[in-house]
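The complex appears here minus one protein chain, its other protein chains still in place.
Showing subunit A:
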Amino acid sequence: MITMKRRLSDAGDQPKVSTPKRRRTALEQSNGTLNGNAPNNAPSNGDSELPPSQLDQSTPKKANGVSATPLQQSGLKTPTHKSKARGLFATPTKPKSATAATPSRVKNADRSARKKSARVLFEHDEDAAWDGSERLAEEILQGDEPEPENPDQTVAESVEPDDAAEKGEKQPKRRAGRPKGARNKRSPTPEGELPAHERYFFQNRAGPNKTSNATLNKVPLLTHEEYFEKLEHYKDPCREEKEYLLSLHHRSFPQWAFEFDEGFSICLFGYGSKRKLVDQFAEWIYNHCLSDSANSPIVIVNGYTPGISIRTIFATIVTAVMGESAPTKLGAQPTEVLELLQSVLQSRPEDQEPVTVLINSIDAPPLRRAANQALLARLAATPRIRVLVTADTPNFPVMWDISLRDQFNLVFHDCTTFLPFSAEADVVEEVHSLLGRKGRRVGGKDGVGFVLKSLPENARNLYRLLLTELITGLDDGHQSDDEAPVEGGRSEETGIEFRMLYQKATEEFVASSEMMFRTLLKEFHDHQMITSRMDASGMEILGVPLSRDEMEGVLEDLVLG
């Protein structure tokens, strides 16, 4: 505790926030025995109560690293983003330390390169590792006799410490014996349980990227066919539990029907596809509630269908209600169709059962727009229409403001099913767009084959030509390059120059003029069967958005067919 007192006398009213380690370092500095290579200096005075293990832990790096802070404050530029990183965590520095930054210290600071290097070393944390200056600094330091630190630097030394930062930096500080190039030392997982906001700040610390540089280039990505084929082999360990969960939801059907009867709309949320559940509910209503199914139809809407429009939904409901007598021309605006529906419903006899509309994934991108939601809300507010919607995303309630919520008149039920979103999402496509590998899909091999079948002979020949050229190009590249370019990501990069293909095409009597050649290419373009890009010299390079296997498959079909 003597050390503590001593520090206090040094530091005036500095808060004593430092860890024992720090205490030790303060002591070392005041002793003037700082030595880069001798961390185990025997304590000279009064701190014999410190356990030896603690002494072992303390390293001079640490001590100096801390002392570097005041230098920074005195206007010296540090080579790292450290100031920013500190900004997130550090307790506000006291003006005290600013006064401590005397001109003499500034002079001291840039006195020598060695000193600067020392600072680099002391600040050594994840950031230092990244610009490589540390190694150099270490060399400089080791070749030299370290000189005692300016005593008043110890004053400010106690200012900086901060728990969170320290936690994060603990790992990188163990510098000794770190393998070369192992930079990614800072764990993204904080130690222990942090409250949510702390975790956020922890994971959003400023600084360079701490992730590895590995890419997926060497991992073959899945095609549509393979995805479905492989998924078939998966045996779901939770199958029974999922079925049980679904059966629990079944028990709520009478309750939902009652809520329907009392004029509420229903919203099902929770993790998992609820399409199956909705289907079963439709069947249940059909069997248990409806006396006259012809006049009280159930309409199911799949909100995830790409290109679905509100007008089609309304039109389907109108045809469901009116049957044969529905007018052939409904009007182009969804509101017109809705008003027609409303007037039809109004003219129906009182005792008829209402129309049931079940909407899957109301928060899917095609329906997500505010205008669409407003229209759906008006549908839900229409008397004698009962609406059940399901929502999959976590933040769907933000789609509705109070007036929409009022119109919808929803009651919410947690219907977690854990079922896969198989119909809702085009999994492979989604993942590839997430990975930035867009345009890989043209409907895959089959899609291309299908389009080719419908094209004239000439076009097929041109495509065959293109594929042959590309594959030979790939083979050549393969021989010259060790890295197999066969894998998904690479095939896009290979291509054939526009002029060359044209030349070949004329040679093979596929196209007689450039005009005709371009027309053929345009057809491919429209079906996304080719890609085109400019290379560095401004030449147009044509490629095919298929993997090599797929290209070979298509070529085979072309030649054989």
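One rule holds in what follows: a contact is a pair of C-beta atoms (placed from the backbone, for glycine too) under 8 Å apart; a residue touches a chain by one contact, two chains touch by 3 or more; residues count from 1.
Criterion: contacts and distances are computed from a predicted model.
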| item | value |
| --- | --- |
| Identity of the absent chain, which is to be given by its UniProt protein name, from "Ubiquinone biosynthesis monooxygenase COQ6, mitochondrial", "Nucleoporin SEH1", "Exosome complex component RRP45" or "Origin recognition complex subunit 3" | "Origin recognition complex subunit 3" |
| Option touching the unshown chain, where A:Ala423, A:Met516 or A:Ile541 are the choices | A:Ala423 |
| Absent-chain contact - pick from A:Pro237, A:Pro383 or A:Gly538 | A:Pro237 |
| Selected from A:Ala391, A:Ile530 or A:Leu558 as touching the chain missing from the view | A:Ala391 |
| Touching residues on subunit A - with respect to the absent chain | 188-189, 195-197, 199-200, 203-204, 209-216, 219, 222, 226-228, 230-242, 244-245, 254-255, 257-259, 261-262, 264, 267, 269-272, 275-276, 282-283, 286-289, 291-292, 297-302, 305, 307-309, 312-313, 316-317, 319-320, 333, 335-336, 339-340, 343-344, 347, 358, 360, 371, 374-375, 391-397, 402-403, 405-406, 409, 411-414, 416, 418-428, 430-431, 433-436 |
